[in-house]
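Only one protein chain is missing from this complex, and each of the others stays in its spot.
For reference, chains read A, B and C in written order, and residue numbers begin at 1 within each chain.
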Amino acid sequence: MSDPSHPARHPSTTTIPRRGLLLGSAAAALAPAGAALAQPRPPAAPRGQCVLGFSQEFTVAHPLMPANEVDQAVWWNLFSPLWGLDPAGRFYPILAKAVPSLENGGISADGLDWRIELREGVRWHDGQPFTAEDVKFSLALIMNPNFRARGKDGYDRIESVTVEGPQVLRWRLRQPYAPLMSILSQFFIVPAHRLAGAEDPNNTPFHAAPIGTGPFKWAERRTGSHVMLTANRDYFGEGPYLERLVFRYVPDVNVMYTQFRTGELDYIGLLGIPANHYAEARTLRDRVIHVIPRGSVENLTLNLGHPVLREKVVRQALYLSLDTRAITGALYYGLPKEAVTFLPPENWAYNDALPRHEYDPARAARMLDEAGWKPGRDGIRVKDGLRLEFTNSTTTGTELRTQAQQLLAQSWAKIGIAMKIHNLPAAVLWGKFWAESQFDSLMTNTTYTIASDPNVLHRFGSHAIPKRAGYGSNVSQFENARVDELLARGVVLNGIEERRAIYREVQAIIREELPMLPIFQGMQIEGTKAGLMGFENNLHVLANSWNAARWYWA
Amino acid sequence: MSGASEAPIGLAAAPAAAPRPRRRDGALRRFLRHRLAAFGAGVITLMVLACAIGPYLLPFTDTEIDIMQRFAPPFSGPHLLGTDPLGRDILARLLMAGRISLSVGFSAMAISMVIGITVGLVAGYYRGWVGMVLMRFVDAMLCFPSIFLLLAISALIGPAVGSIIMLIAVTSWMEVARIVEAQIRALKARDFAVAAEALGASDARVMLRELLPNAIAPIVVAATLNVAHAILAESYVSFLGYGIQPPTPSWGNMLDNAQSYLTSAPWLAIIPGAAITLAVTSFNFIGDGLRDALDPRMGGR
Amino acid sequence: MGGYVARRVLQAAGLLLIVSMIGFAILHLAPGGPLSQFAAGGDMTQEDLDRLARQLGLDRPLPVQYLDWLWRMLRGDWGASFRDQQPVLAVIGSHVGATLELMLSSTLLAMIIGAWVGILGAVRRHSLFDALATVGAMVALSIPTFWFGLVVIYVFSVGLGWLPAGNRTTIGNESFLDQLHHLIGPCIVLALVSTAVWSRYMRSSMLDVIHQDYIRTARSKGIPERRILIHHAVRNALLPMITITGLHLPTLLSGALVTETVFTWPGMGRLFLDSISYRDYPVVMGILMFTAVLVLLGSLLADLLYHVADPRLGAHGA
Partner (left out) sequence: MMPEAVTDRGALPAALAEDEILAVRDLSIAFQTPAGRLAAVQDVSFTLRRGETLALVGESGSGKSVTSLGILRLTPRAPFCRITGQVLLRGRDGRVRDLVALPEEAMREVRGRDAAMVFQEPMTSLNPVHRVGEQVAEAIRFHEGLGRRAALTKAAELLELVGIPDPRRRLASYPHELSGGMRQRVMIAMALSCEPQLLIADEPTTALDVTIQAQILDLLRRLQERTRMAVIFITHNLGVVAEIADRVMVMYAGRVVEQAPVRPLFGAPLMPYTRGLLRSVPRLDLAGLGREKLAAIPGTVPDPLDPPPGCSFAPRCDHVEPGRCDAALPGLDLARPEHRVRCVRWAELAGGVA
């Protein structure tokens, strides 16, 4: 619950705005209360608390280990990366003084040499100074074979790291790797003085009492209930304006919504408000409901190793007869935006010239007829003794998706396509069933990019098929020589326009080949209390508490 | 069980220290008892008939989606009990779900009885080493609270009807095994088993022809209560998301996610829940009546 | 007595070994694994997942993993959660309080109401009350706990707004009253079955006792009926209930799991469900072992308590 003695409710005229942007609002504050332009100013000192609701539990405090979205939500406030991605997709410096680029000379022309200058005067929560040694240690820790690092993609290209001064370091890559810039936007630096020399890097006291350089400090963790952070008054950046952040675990989205309604939660995050409560939620007093687009795509992932689905005509007919509007309109109350590619429109490489999705079951039926798929005795199409039949799987307990499956099954049955539902618990579905492409088709919500970089080599590259001992997650078993070539080039080029052209073409090919059928752009309905200022959706990060340092109560 | 689903069994297999029920029951009570058993039998018969015939009499099928008709409340239009989030007729689904749930109940009971009786027979007949090992295994299985066991095993298998039946069966045979083992052990000491053995009958023959029929009363009662238990167990597993998957309806998976519509469409939760309660209560009534009718001495073991 | 306890403990240890083997086999034979959760996230590649499996020792043969687990367990090391690296005992420890709170309060409620209903049913046998109590208990045993929980939420939280819809406390107001307010709903739901069980056993136990000679003796002494009931009848009728309560423990645990799910109660049931779905093997094994110990301890304790409570047995000696 929010602090009732909140500054915003007793506006203080002595508050000095800390953001240039807000300077103009000092005058606006004199306008009659409730005027739309009145932008209350943040408090001089951290005040009040904000309770953030999540339907998953916080698990891991170490920001370089495998974790879930809630962990990321906490990390953004506890730790800092060198730079981040803002909602518009632009890099902005955090621990680095400036974002390195070809233009400012931070990255050499060949893309191999990187020189980073760090912000001065940054201190860890325990008062120790933050230095280039910490960055070097963090990079080394990821590559430590005994350490259970989350991902090594990109980091493994770094050949050598040299510390040139307390706030300056330089590294060299084995070969250029364009996605590294984005990957590093989620590279949270850990304190060398706390972690160096640990016997088991996977299990240190740091896990229970993490310290970082972020706007909030670790206060307490109550397993099964919440994690609490308190304001770091020595934070180097703007904020924090809140005294406490509470990351509340509410395992059920309906209960979470109820608690948001009763005011127990100030912000409703991960998994958000169920779509069926949206209409009611909008009518709540003193609540702001945000329908926010995410960087993911709700899609049918097809297994091209399946004897029926390997045929392109079938995939195209399926997409033509996939009534996305019935799903988004009725089941999701018209909230999601349509999608025809794996990138969100917010991504700089998004291809806006792709053919729109059409729903035309009659044409789909004709296409199948022409391709030799003739209705059999039971109405299901057959070709060369093969029935046009496949299963569709999703994780058990995902209600709307299950409803969408049933809707699809019924509409496809009408044109002679048999889709059977075969759902599995998450731990089973995402195990070998997924990794070894044992499914026929999956209905899932997929974020194709890593850290928002349009590189999808691990998703669509032919060397990324895990069933064939590939390294990535190309579980569709999609193989396309042109895509391979484009993607290989995409990671070594540094110019953004050249890269854009490459990924636009990749999207066009995927749209044509359809190894996955995009249904709609991932979205989430989040809510905040009306007085909570500073909330901003950023689909380039995994959690919207990314800028909680700048949140405050009006 | 749940708190619940274990309980009917728990009550049947009253523990050693449990008090012996009185036989000097008065008229009102006996009357009531039999009334309840009759009521239970009546309800189950009606349910079976309705589930068998009902779907043919309805203008809707259980899988027919009509997205324009979603969330129609009961008694408000052509859909007698309203529609679900996909606009499917709830009555049609309820009846088809009844087929599944009742079949799951009966099949799981049958399988668990076979396992339980076999283990109980063997353990009770060959006391010694074999019996010891079997009964310790039974004890160990009973150390797991049943829901924990149910969930742990449900992770092992896919959520199809057949596997759910097996799942429930393999987690609910232990009580039966105990009952049978105790009965057989007691019966074996009695004359007719000794006589049959003396006449050179084979072990299997003595077990199946001489001993088992004499233990039939508690087995029949346990079987009835086992059906009740199985129906409950199915609903628990489904509620927790490991149950029978759509579009196949079961009473349990009709309740799955009903929580999210509790405010807007409470009938989605109330109707199948009431069906489960009614069916399980009826089986429990029947079991109770059978216990009184078949063997006045049991129930107090 | 000492010898008896030692024998029981030894038996229990044997059982626990079997329990651990069953549990381990079930878990590890199940498809899927603890790394699936990361696969779902999408920002880790198969290469990363394979490396993690190696680092966690999940690529070793099953018997090796089991023996390793057993060996650590015997030395008191319950392992660490795959999900959040915390020691299993710490994880269980941080959840067990909520579950015990729920179980104890509901057992207390069930004892009070169940005993009262059972006693009244026995005293007024064949009355309308008795008939209703009998039918009521049967129905209570037949209602799916989670469904009853939903109904309670629907009526008291959604409809009347009297009770919170879930959780154990309100953040920022963790007063005793607030905790009590949160406890009411789940406590009632979990108590339903126990109350039914208690009332049924209490009734028959009371009927047994009421017809005992010593009750007639007490009556012949001119003791007030109330005192006879409480001092003479209930005291004796409660004895078998000790055993019943001990044996009811597994059912209660099961019920607690379901209740916790419905009310998002941060207890062991919730933890178990989460851990199962993540295949967090060390935690799931930990909970299975912990509950098995609890169940065995419960029955042992019930036996010992019975010995203490019944002067005819043990403890007092002639």
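Keep this in mind: a contact is a pair of C-beta atoms (placed from the backbone, for glycine too) under 8 Å apart; a residue touches a chain by one contact, two chains touch by 3 or more.
Note that the coordinates shown come from a computational prediction; the quantities given were computed from them, not determined experimentally.
K.L.:
Quick one: which of C:Q65, C:Q179 or C:Q212 touches the chain that's been left out?
P.N.:
C:Q212
K.L.:
Using the touch definition from the top, which of C:A90, C:I113, C:I184 or C:I223 touches the missing chain?
P.N.:
Checking the options C:A90, C:I113, C:I184 or C:I223, the one contacting the hidden chain is C:I223.
K.L.:
Which subunit C residues would touch the chain omitted from the figure, given the whole complex?
P.N.:
Spelled out for subunit C, the touching residues are 212-214, 216-225, 231-232, 235-236, 239, 309-312, 316, 318.
Note that only the chains that are shown with their structure count from here on.
K.L.:
Does B-C or A-C have the larger number of C-beta pairs in contact?
P.N.:
B-C
K.L.:
Return the distance between the CA-based centres of subunit A and subunit C, expressed in whole Å.
P.N.:
Once rounded, the distance between the two centres reads 39 Å.
K.L.:
Using the touch rule from the top of the page, what residues of subunit A touch 2 or more other chains?
P.N.:
252, 425, 427-428
K.L.:
Return the residues of subunit B touching two or more other chains; collapse runs of consecutive numbers into ranges.
P.N.:
155, 259, 262-263
K.L.:
Please give the residue numbers of subunit B that touch subunit A in the complex, ascending.
P.N.:
Counting only subunit B, the residues touching subunit A are 63-65, 67, 70, 85-86, 154-155, 158-159, 241-242, 245-247, 256-257, 259-264.
K.L.:
For the complex, give me every residue of subunit B touching subunit C.
P.N.:
Residues 1-8, 10-11, 14-22, 26, 28-29, 32, 36, 136-137, 139-148, 151-153, 155-156, 228, 232, 235-236, 239-240, 255, 258-259, 262-263, 266, 269-270, 273, 276-277, 280-281, 283-285, 288.
K.L.:
Under the stated contact criterion, what part of subunit A meets subunit B in this complex?
P.N.:
252-254, 274, 276-277, 280, 326, 330-331, 396-397, 399, 402-403, 405-407, 409-410, 421-425, 427-428
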